[in-house]
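Here's the structure, in structure tokens; my notes come after.
All protein chains of the complex are present and in place, except for one that has been dropped.
Coming up: subunit A.
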Amino acid sequence: MGGYSSQELVAIFVMQGFSGLSLFCVFLLMALGLAIIFGQMGVINMAHGEFLTLGAYITWMVSKLATETWPWMQQFYFPLAVALAFLGTFILGYLVEMLLIRRLYARPLDTLLATWGLGLIMQQIYRSTFGPREVSVVMPDWLMGSWAPTDIIDIPLNGLFVMGITALMTVLVVILLYRSRWGIKVRATTQNRLMANAAGINTQRVDRFTFALGCGIAGVAGAAFTTIASTGPTTGSLYIVDTFLVVVFGGAASLFGTVVSAFGIAQSQSILEFFLSGSMAKVITLLTVVAILMFRPQGLFASKVRR
């Protein structure tokens, strides 16, 4: 650290911290859907990354359509893309639950294998449809450029935008899970399926809707993802191992824990990255997480449940 002045060090921390925030947003957006599907339902969806990729590709198609057919829409396509991304992944998630996941609730490890297979198939479909090359969306003008509070600190606008979406989604999920009738049903179903059934909750419908919603959130995450990076067939699967670790580290059933652990992992990774090589930063971060999990397997913020 010797070669830097204190002012530069502050700037490094702010900018690396900000790039950490972008990573944090990606983790959190992906983890939100997983926190619902894995945290609430206990289903491992290894194809979650592919749902994110689907959302990203839908956004890309909308942006392409907007720029090529109706140029006036170019500035405003994004909300439409988000809606379509949500809808597309929601419907696919609904179908997947109906055809695949439903049969495997009693066998969580088998769900893991089956969804991994689903992910492989989806990846290959993307590869043959959109090509192996990465694609990027044409961004509206208002997302370009950056915000510079001092002359050495430089913060990109699209990063700020993604952060906004992440915050919005998190709040929405919290409201849905903890402040809505549907949330009560979901939590009742996960706590005690039989009793929930007896109380007149259609648990099958709750499951299907929950899974589809988790996938829909992944779709929105994909739409947000396109503004900070380009999309390829394997984009989503790059993050799947990390994201599962985020959810487990935070404590599976705790949404607050997910946010904290996504923040911690992303920040330590990106700040360490400046001083070490990128791969070592990741190794040290993940090893620390695994080591902590060995001493505290229930995660950082576990709800107290008697087993």
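Here is the rule we go by: a residue touches a chain if its C-beta (ideal position, glycine included) is under 8 Å from a C-beta of that chain, and two chains touch if they have at least 3 such contacts; residues count from 1.
Here is the rule we go by: contacts and distances are computed from a predicted model.
The chain absent from the displayed complex carries the UniProt protein name "Urea ABC transporter permease subunit UrtC", chosen from "Urea ABC transporter permease subunit UrtC", "ATP synthase subunit a", "Nitrite reductase (NADH) small subunit" or "Glycine cleavage system H protein".
Here one chain is not drawn; of A:Leu87, A:Leu113, A:Met144 or A:Met195, the residue touching it is A:Leu113. Touching the missing chain, out of A:Pro71, A:Gly200 or A:Pro297, is residue A:Pro297. Considering A:Leu9, A:Met195 or A:Val241, the position touching the chain not shown turns out to be A:Val241 (whole complex). Residues of subunit A that touch the chain left out of view are 42, 44, 100, 103-104, 107-114, 116-121, 123-125, 127-128, 241-242, 244-245, 248, 277-280, 282-283, 286-287, 289-290, 293-295, 297.
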